[in-house]
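Got a structure for you, written out below as structure tokens; questions coming shortly.
With one protein chain removed, the remaining protein chains of the complex are shown where they sit.
And then chain A:
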Amino acid sequence: MNLLVAALCGILYFIGTSRLGYGLSQATGSPIFYGLILGLVYGEVEKGLIIGATIQLIYIGIIFTGGNMPADQSLAGIIAIPIALQTGMNVEVAVGLAVPFGILGIFIDQLRRITNSYWVSKAEKYAQVMDTRKIFHCAITYPTITIFLLTFTPVFVITLFGANAVTSIMNILPQGIIDGFSVAGGILPALGFAIIIMVIGKREIMPYFFIGFFLVAYLKVDVMAAAAFGFCVAALTMFNSIKQKQKEVN
């Protein structure tokens, strides 16, 4: 892969995981966004978007409880998308390639948080002498430089040399394995949805999950229409319970 593209991937991954801006990483580090940018680079916007969205769906339900990253959608995307676009692999295999990197990314995040402990202890000293400029650097500047080194380097190296290795592996991959990856790509989104149910699924409101599910399964309602119905149902329950509360007060 050419140097410029590899450098671009390294920079995109750095921006996507720098965490500058709360929740901004969900956009700048989204595999869909990577798919768009890299699709433009390779002149295959549609394919880039489709691979990006397929990878995104696997990680759609991820929540960072207590700041712990359960999987790294950005690393999964930034490795798989350019290699897939360059070697012309199909979407299923790209997903199979993405998932191991989604796990590997966790270690990069853990390294970052371990090094950050050092900056907190530094900042404590600066607080004693009320040097808020230095506290600012400890909170933003130094960790950002560290994360640049931690993120740019591995992605640059893997995307630079990975495509050739992947092409030679792909040539010997039997169809059975590709079918297996296709099953994985189909099942893995269930993981994210299950996690969200863990967070918000109280027993007495679980039927709403099934209403949504069977609305699509039997009536083939599309996602936006489901969102419209869901919003109305949620609004109705909200108004009703407010009314009930007022009755209790009176």
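The rule we apply is simple: contacts are C-beta pairs under 8 Å (C-beta built on N, C-alpha and C of every residue); 3 or more make two chains touch, one makes a residue touch a chain; residues count from 1.
The rule is short, and it goes like this: contacts and distances are computed from a predicted model.
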Chain not present in the shown complex, as UniProt names it (candidates "PTS system mannose/fructose/sorbose family transporter subunit IID", "Succinate dehydrogenase cytochrome b556 subunit", "Exonuclease SbcC" or "Chemotaxis phosphatase CheX-like domain-containing protein"): "PTS system mannose/fructose/sorbose family transporter subunit IID"
Sites on chain A contacted by the missing partner chain, in the whole complex: 18-27, 30, 32-33, 35-37, 45-46, 49-50, 52-54, 56-57, 60-61, 63-67, 70-71, 92, 96, 99, 102-103, 106, 113-114, 116-117, 119-120, 123-124, 127-128, 130, 132, 135-136, 138-140, 143-144, 147, 176-177, 179-202, 205-206, 208-218, 221-224, 226-227, 229-231, 233-235, 237-238, 241-242, 245
